[in-house]
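Note that this complex is displayed minus one protein chain, with the remaining chains in position.
Entry: chain A
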Amino acid sequence: MPVDWSTFWVDILDATGDTLIMVGVSLLASAVIGILLGIILVVTRKGHILENLPLFNVLNAIVNVLRSIPFIILMVAIIPFTRLVVGTSIGTAAAIVPLIVYAGPYIARLVENSLLEIDPGIVEAAEAMGATPWQTIFRILLPEAFSSLILSLTTATIGLVGASAMAGAVGGGGLGDLAIAYGYQRFDTDVMIVTVVLLIILVQGLQSSGNVISRKLRRR
C-alpha cells in the first residue's frame, strides 16, 4: 500500500519532534550524571586530589558493566525500573529512561578521557597555589577541558540519536521508529530513505555545530 505523502509529512514532522525530545531530555540528564561520574572517576584515582580507591573501583566496575550491555537488551532488561520511574514502559517518556542509563556511563567515560588529557603538571600547579579540591575541579580542570568536553558531548549526542532509533522497539516513536515501521516492516523504501536522510542531516548538523563551538573555545 503506497504511502499518502500529503499526510505523511505530518507523521515525519511528529517523529522528528519525538526524536529531538528523546535525545534532548536524555542528553541533559545523562550529561549531568556522566559529567559528575566522569569527574569522580578522575579525582578518586590513585595519586589524584581526592584519592579514594574503593569508590573508584566500584564506580569503574558499574560503568564497565553498563557499557557492556547492548542498548536493545538494556532497554528490555530495565523495564521494571522504567515503569517505576515514569509509570509506563511504552512511549517516548519510557524510552528516555533507558537512554539515560545507556548514555550516562558513556558520557562518564568520555568526560574521564577529556579530563585525563590535562597535563598533571597543571593539577600540581593548582595544588601548589593552595587550591581546594573543589576549586581544582571547577576552576582549573573543567575550564581547561571545556572544548574537549564539548566534542565529547557531541559524540554522545550522536550516540543518543542512534540509540533513540532503537527505542521504536518499546514504541518510543521518533524517526527510527518510523523508518522501521514503514520502511522495514512495510517494505516502503521511499520512507526509509527519507527518514535516513533526515537522520543523516541531524547527525551532520550536530557534529558540525559541536566542532564549531569546540574550536571557538579551544585556544590552540
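Methods note: a contact is a pair of C-beta atoms (placed from the backbone, for glycine too) under 8 Å apart; a residue touches a chain by one contact, two chains touch by 3 or more; residues count from 1.
Basically, contacts and distances are computed from a predicted model.
Chemist: According to its UniProt entry, is the unseen chain "D-methionine transport system ATP-binding protein", "Methyltransferase type 12", "Dihydroorotate dehydrogenase" or "Protein-export membrane protein SecF"?
Modeler: The UniProt record for the chain left out of view names it "D-methionine transport system ATP-binding protein".
Chemist: In the whole complex, not just what's shown, which of A:65, A:129 or A:197 touches the removed chain?
Modeler: A:129
Chemist: Residues on chain A that touch the omitted chain in the whole complex?
Modeler: The missing chain touches chain A at positions 119, 121-122, 124-125, 127-132, 135, 139-140, 143-144, 146-147, 217-220.
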